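Okay, structure first, notes after.
Of the protein chains in this complex, one is absent; all others appear in place.
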Amino acid sequence: MVPTSYFIILSAILFVLGAFAFFVKRDLITQFLCIEVMLSAANLAFIAFAKSASSLDGQIIVIFIITVAAAEAAVGLAIILLVYRQKKTIKSEDMNLMKG
Amino acid sequence: MNSLNAMFPLLTLIVGALLVLILEVSIKRENKTYLAFISIIFLMICGFFCVQSWGKDFSYFNNHLYLDNFALFFSIVLIITTILVTLISMKYLSLQNTNVGEYYALLLLALSGMLIMVSSSDLIVIFLGLEVLSMSSYTLAGLKRDDQKSSEAALKYFLLGSFASAFLVYGLALLYGVSNSTSIAVIIDHFKTESSLSFMAFAGLGLVIVGFGFKIAVVPFHMWTPDVYQGAPTPITAFFSIGPKAVGFAVLVRLLYPFWHVAYDSEVIFSLLWIISALTMIIGNLIALRQTNIKRMLAYSSIAHAGYLMVAILSQDTSSLMFYFVVYLFMNIGAFAAVIALGKKDKEYLELDDYAGIGFKYPWIGATFAVFLFSLAGFPPTGGFLAKFYVFSAAVREGLVSLVIIGVLASLVSVYYYLRIIVYMYMREPTHEVDINLENPALFLVLFLCLYGVLQLGIFPGNILLIIKQAVSSIAFL
Amino acid sequence: MTDIFWIIPLIPGLSSLILVIFGTKLPKKYISIQACAAVFASFVVSVISFIGLKQIPHEAYPLIKNLYPWIQSGDFKAALSFQFDPLTAVMALVVTGVGFIIHVYSIGYMAKDKSYARFFQNMNLFTFSMLILVMGSNLVLMFVGWEGVGLCSYLLIGFWFEKHSAANAGKKAFIVNRIGDAGFILGILFIFIYVGSVEFRAINEAIGGGHITQSIATLIALLLFVGAVGKSAQIPLYVWLPDAMEGPTPVSALIHAATMVTAGVYMVARMNLLYTLSGTAANIVALVGAITAFYAATMALTQNDIKRVLAYSTISQLGYMFIGCGVGAYAAGIFHLYTHAFFKSLLFLSAGSVMHALSGELNMQKMGGLKKYLPRTFPVFLIGAIAISGVPFLSGFFSKDAILTSAFANGNYLVWALGIATVVLTAFYMFRLIFLTFFGQERLDPEVKKHLHESPPVMTIPLQILAFFSIVAGYVGLPLVFGKKLNLFGHFLEPVIKVSHEAHLNLSTECLLILFSVAVALFGIYLAYIFYIKKPQTPHNLVAKFPTLYKLLYNKYYVDEIYNATIVQPMIKGSEFVYDNFDLKVIDGTLNGSAKTTGFFGKFFSYFQTGLIKDYALIFLLGVILLLGYLLF
Partner (left out) sequence: MAHFLFFLLAIVCIGAVVAMIFSKNQAYNALFIILLFVCLAGLFGLLNAPFIAVIQIIVYAGGIMVLFLFVIMMIDLQEGIPPERKRWTIGLSFLIAGVLIIELLFALKGFLFPAQAATAGSPGSPTDLGRLLFTKYLYPFEITSVLIIVALVGAMILVKKKDSD
């Protein structure tokens, strides 16, 4: 059997990679994808912890998180579309009407 | 049957929201104010149910639903907020080309998310409530669909908000790994003694604080606030400045109140929040000094107020925190209502220059706005003075003298930018014509109510303090 | 009858409220009657309460009236409650009495102003705030009044906000007072920490019971004194007061005489146990007072603006009051506050009358010879000047002398010497003012002269009343020479000012001191006379009036030159130097500097607010890693 800790390490790596990518990528859609990566990393951690404690609660929580991710995807993509219709761009640098 | 009773407030809101949605599609009417009235009726029914449950301490669904007086107090504060926001939106929507009936439904749904959050002691439920609130907030921020700023505000709020909730979820995962549960009580139990998992627990708690720190906009998680506040429709900005903050703080109280009592090493979290609070007060007020856009300035001011509220969290004095929120509700909504009052068809007056001479041209609006600004600045005899006073005096009792000194100095700085608006209103010649639409009875009602609230709380705070005392004494926090 | 004192502040407050609500709709006549009547009613109640107070035994002091338990949080309580004791009685009488006269005077002075209602509403509010300040039975209520007078001064100084300089002056007053307020709030905070209450009674009990160590007392006393320095315009926070002249003249009179600037002195006297306990703090108070008194007097020498001279003289006189408090003679300090209220309001209102006559002209170089045009203003102005100069048998003499004698008796010789030097300067500049304005050649603009007229009775009668009091007010506190019994004022205040190091000088020393200071004052007047009357341009006038003196002086013409070269010119140069370099550069610079620094940090922090999502995420991530790092390592 693979030790649970391996999964936890993998989840930490994926989480940080997601955050890293959010920072270096420059288009809105991919940045949003990075957030999905981070959420998935958290899912992996939940399931690994659930396994190590032999309980099912972690898995239930993952179901909720997937629902949240779906809801976020719907609203988020709608917002990105809205912005794209106005500016004809999804470069994140172009979103700087307000500052200071 | 009883569990259904406890869910009445929530169910009322959802039924109200669905009704508004259905009416919006089935009845085609240009004038959407009837939807506002419907949602106000439902809000009042919801408030009625909250008052009914006062003192009964419902607890159902494995404590997922936990209606103690603390939760009910915040629920009522939030319901009042939503009623006032609905009232100030009515005319605004048709004037500013945002005439969508779903607006009111989304407000109700956002409120239901907040009620879920304040009346639960389980982090996963709180997280789901937070997402309900967030989704509706993102949408509401972007509702001025022709306005690029509004869309940009929605985008920034959404991307950064989801980013923050990813951290929150990871923090929840760590806490779950430690305690194998998401119930606050169980989680806090694991802080009682040091173990090999302590680091994980603290990191998890830290990430959860980051997640809520984003919602309440404390430094350094505040960066989104000014942009979103500026871009969102003004009534929604008023809503953002109170609703999410109130629930964020309510959750922090639920989380930290037991934590301070049992944790073997609460010092580290304490000093961390100390730093955050000091930074928030200083930076919020300093940047606000240079703003010329009123909404942006109020955004920074709301960041600074989050700093004062953090002081209340640190001094573990829940009653001063609650009192502050009641006052903050009236003075901030009042200030935004005054800002909204200065608008006409397709035009809002938001720059400082627009306010020159307003005090004489529109004496009532000018005078009430001035009272709200005095209150925000903390002048007696307004509620703002007492609120700040309670928070700081509680902090002094707990020995947080240096933090209070920072707070007092920071709020002295803040007086400058609040008063600058008053100076513009009363002591500058107008540079250009400002004419506004005055046919807005609902807005003036709100101005009056907020004025009454601010003064009543500043001069005769006795009754509300009594209620707060009841609410606080009933906090068992499981 | 003694328990009605709590309505004293409420009457003007109510009147102000009525004017706020209905002000624009009421006729001018009604407004003025209501505003004046309100303050007068307060005055009457004050008198009744005062008489009542004298009839009850000292053990019953202070009378306290709890109106409303305003703030209750935990063990912290601050009630909306007023107190009445001898100190409060004196302050209430001064505020309402002098305030009433100023209100009446304003009827004439503001008659043509378009914002009549706003003016009286603010004046009433000002009186109300000041009364709250002096009658509050705890520090929090005092702070409410403290902020209230600050706010009203801001509104009234900037009353003619169309004038850019007026708006700026209002702002300056506000900012400077904020710095003082910061100290005051922190002082209240520390009192609450160490005493556990903010009621004056509890504070005094704690000090009497020895619950406060000397070092703590010093800390608190100094913090509170920072507030007093801001409000009472002492070095280094005095800069706002000369600029405050931008407001209407009755406002200046109200600020300088009855309200606002006396708040600091009152506060120090109210907390006298604290300052006495500390010792160090009291010495600092005395020293700051003495330096301010001297410094401000030197500045007054060269000003040509009539109101500015008076403003610097106020700063200087406030310095005297602080000397009194600092050397432990609190009663003398309050006594000076009380006499000063009469002659300073008199001076200001007469200056206003002069201005009124000259269509707003303020420059003394453009006046001269006004004596014959202003037959009613001149004598009262002169009485005011004599009173402030410390000439015997007028009110200023008694109070100033009480302070200087105490300073000498306490061995504060430096303070005493500065005080004496200030006496010369005061007499000099006051009479310079008199001579330049009322005597000598006419230097009026022809246009101004055409409209020259004496003020209406509604303005001059108040002046005559004030002049009367400027003469007699001092007789309630005669020096010890005349026997201890006759110092009614000090005796009356005794229950409040419990520990006072009364001067233990023998009679002959005291007489000598008094004679010396009188001589010094007269010397100052004489000096002014030499320099400003005896000028070649107006020989005939002078010869006709003072033939013998004229001859004497004429023959000593070269002495005049020597005086000029050795005393006056260096003095003028010095004071110009101080004014230009210290006042304008250092102090204004520091104020601007602190504003700039906060501005700089604001700019620095908002530099990160780029509007880019990526940068926001960066700050967020940095926050997260710092937070986690802090928690884990």
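Chains: A, B and C, in written order; residue numbering restarts at 1 for each.
Throughout what follows, a residue touches a chain if its C-beta (ideal position, glycine included) is under 8 Å from a C-beta of that chain, and two chains touch if they have at least 3 such contacts.
Keep in mind that what you see is a predicted model, and the values were worked out from it rather than measured.
Novice: Going by the stated contact criterion, tell me the shown chains that border the hidden chain.
Specialist: Touched by the chain not displayed, across the whole complex: A, B, C.
Novice: Touching the left-out chain: which of B:116, B:238, B:436 or B:451?
Specialist: B:116
Novice: Based on the whole complex, identify which of B:36, B:76, B:93 or B:143 touches the chain you can't see.
Specialist: Answer from the full complex: B:143 touches the omitted chain.
Novice: Even though one chain is hidden, which residues of chain B still touch it in the full complex?
Specialist: Interface residues of chain B facing the absent chain: 14, 17-18, 21, 60-62, 64-65, 100, 102, 105-106, 109, 112-113, 116, 122, 124-125, 128-129, 131-132, 135-136, 138-139, 142-143, 145, 154, 174, 177, 195-200, 202-204.
Novice: Provide the residue numbers of chain C that touch the chain removed from this figure.
Specialist: 614, 618, 621-622, 624-625, 628-629, 632-633
Novice: Since one chain has been left out of the picture, which residues of chain A touch it in the full complex?
Specialist: Interface residues of chain A facing the absent chain: 1-10, 12-21, 23-27, 29-30, 33, 36-37, 40, 43-44, 47-48, 50-52, 54, 56-57, 59-60, 62-64, 66-75, 77-82, 84, 90-91.
Following the convention adopted for this analysis, only the chains that are shown with their structure count from here on.
Novice: Give, as an integer number of Å, the spacing between the C-alpha centres of chain C and chain B.
Specialist: Comparing mean C-alpha positions, chain C is 45 Å from chain B.
Novice: As a quick test, compute the distance in whole Å between the mean CA positions of chain A and chain C.
Specialist: The answer is 66 Å.
Novice: Using the touch definition from the top, which residues of chain A touch two or more other chains?
Specialist: Correct list: 19, 22, 31, 95, 97-100.
Novice: What parts of chain B, by residue number, touch at least two of the other chains?
Specialist: Those would be 155-156, 159, 163, 167, 226-227, 290.
Novice: What does chain B use to touch chain C in their complex?
Specialist: Listed in rising order, the residues are 155-156, 159-160, 163-164, 167, 199, 202-203, 205-207, 209-210, 214, 219-221, 223-224, 226-227, 268-269, 272, 283, 286-290, 317, 319-320, 379-381, 386, 389-390, 392-394, 396-397, 401, 404-405, 408-409, 412-413, 415-416, 419, 423, 426-429, 459-462, 465.
Novice: Touching residues of chain C toward chain A in the complex: what are they?
Specialist: Within the complex, chain C touches chain A at residues 606, 609-614, 617-618, 621.
Novice: Please give the residue numbers of chain B that touch chain A in the complex, ascending.
Specialist: So the residues of chain B in touch with chain A come to 124, 127-128, 131, 135, 138-139, 142, 145, 148-149, 151-156, 158-159, 162-163, 165-167, 169-170, 172-174, 176-177, 180-182, 226-227, 230-231, 290-291, 296.
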